[in-house]
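What follows is a single structure, and I will ask about it in a moment.
One protein chain omitted, others in place.
Residue numbering begins at 1 within each chain, and the chains themselves are lettered A and B in the order written.
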Amino acid sequence: MSAGGNSNLILAPVAPPSSQGETGFLASAFTPRALGIALGLFASVALVSEAWAQLVAGGERLGILATLWKWAPLVLIGPPREFGGFALNILVSFLAMAIGTVSGLVLGLGLISKFAPVRSVSWAITQFFRNSPWLVLLFFVMLLTPFQFRIGGLTIPFPAWFKATVGLALPVMANVAEIVRGAVNSIPTGQWESAESLAFSRLQTLWRIILPQCVKRMIPPWMNWYAILTMSTPLISIVGVNDAMTLTQDALASEQRTDLLMPMYGMLLLFFFVYCYPIARWTIRLERKFAVRI
Amino acid sequence: MEGLWDFLRSLHDAYGINLVHFYDTFERTRLLRGMWTTIQLAATCVVLSVLIGIIGAWLQGSRFKILKGFVQGYIQFFRNTPPLVQMYFFYFALGPQMPRIENEYGIAQPMLGSFAWAVISLSFFAGAFNIEIFRSGVEAVQKATVEAADSLGFNRWQIYRLVVLPLAVRVCLPALNNNLVNLIKTTTQAYAIAVPETLYIASQIWSDRINVFEMMVTLLTFYLLLVGIFVWLMTRLERSLRVPGFGQ
Partner (left out) sequence: MTTAWTPDQPIVGIKDVHKSFGPIEVLKGVSLNVRKGEVVCIIGPSGSGKSTLLRCINALVPINQGSIKVEGQEVHDPALDKLELRKKVGMVFQSYNLFPHKTALENVMMAPIHVLKRPKEEVEAQARGLIKKVRLEGKEDAYPGELSGGQQQRVAIARSLAMNPDIMLFDEVTAALDPETVKEVLVTIRELAEEGMTCMLVTHEMGFAREVGDHIYFTDRGIIVEHGPPATFFTNASDPRTRAFLSQIL
């Protein structure tokens, strides 16, 4: 804001400054009703299709809701004695987030390194993985890494679902690195100077003084990226992993009923919504809480 | 040009670097066509999703609670479900419900093809985010400025179009830029419903010609360039919209 008495624009506190644009605008009106509306919408779609099916088929076939009920366990946890389905989506999201966070922290520290070559290499890696399409990166890892590693006499298998996890972890890594850089830069330089005057080394300053102050403002964007990651996990169905998406399509293929299309895809959407919506709400709560007192 | 193709061909013979998608006319043509499809897809979705954002943000200021609730439900649904599943839902579940029309050979075909469905689903997906972005911009516009416009006799739509939106756009351009870059990257998902865009064509070429690595490098370069050009355009737009003494 300019100082010359011009108060024409004051940024309302709806968008607290954050390293990721996407998190800032998340913080606007969320109504608990939205969850209700979504569930209601799904229920009405299901009921209408149900009525339609009864009308057309005259009750010879299994009703829509009964069919959904039949397939729900498969879509949720995969076929018996095999791990898959929505549970696999969640597992992949956890693992990819863990890998992406740890590597992203390292990369982020590289971005703020005092050593110029490290900084530029980190910058190039970050930009590359942030701006490449997720699906292309996924193909990249799937097709160009071997399905097993051999170290000495030991063979370490590298199954498709794990490769997919690594593929999804790469963009997360780059975005976590950006979050770290943004958070560290938001700490006033006075903190660095006072630590230096107390004879802390640069690493000590970072580890003991700067990073602890960053954690709070990193959490909301980090959670936002977790939600984005989770919503990207169905991509692994394209490269042949037995996730909820693949299994939904398998179920539809074995049923061969067009009246099931909307309810089945609707059910899958609902699974994700029920999982991701609370995370989004929680993120906004934290964002508001941390935004007030930095 | 011929000289360059010959050079690339010699690379294959000498080092095994297979850049067939450059020097082979057929492969080159289909790859370029795929890239053009990606550009068309991205441009259409960018325009439509921005329109959805502008109209949605306007509707959110409406007095009708039902309308507001509807917009809110739309936003939350599209923000919190996977874009890929949304696309499948549109293409595989909604697509067959559409009336079929006869083409010039008298064969019935779906009214909307995979390209159209990709446009619809991606625009709705990015549009949900754009509404929130524009809304945060609208909220940043001072109430007093709106009051001044009101006292000059502007009606509600005029106030939104002439005063609020131009100011809001300037505030939310960085967030909008972020989301649109994300949209451009997400167009690769159209691969899943067989839209002949860059990734889809590339995968055909690498299965035909077994040059996965070279294709990957080409693909990634293409997308980095595409995103780079878009960001450059947005930066220029941002600069041209900059008003002296405002917003710094």
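Criterion: contacts are C-beta pairs under 8 Å (C-beta built on N, C-alpha and C of every residue); 3 or more make two chains touch, one makes a residue touch a chain.
For clarity, every value in this text was computed on a predicted model and none was experimentally measured.
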Of the residues B:54, B:163 or B:183, which one touches the chain left out of the display? B:163
Touch rule applied to chain B and the missing chain gives residues 142, 144-145, 147-155, 158, 162-163, 166-167, 170, 243-247
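We take it that only the chains that are shown with their structure count from here on.
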What is the distance in Å between the mean C-alpha positions of chain A and chain B? 20
Can you list the residues on chain A that touch chain B in the complex? 1-2, 4, 6-12, 14-15, 20-22, 24-31, 33-35, 37-38, 41, 128, 131-136, 139-140, 143-144, 227, 230-235, 237-238, 245, 258, 261-262, 264-266, 268-269, 272-273, 276-277, 280
Which chain B residues qualify as touching chain A in the complex? 69, 72-73, 75-77, 79-86, 88-89, 92-94, 96-97, 129, 132-133, 135-136, 139-142, 145, 167, 171-172, 174-175, 177-179, 181-182, 185-189, 191-192, 199, 203, 206, 212-213, 216, 219-220, 223-224, 227-228, 245-248
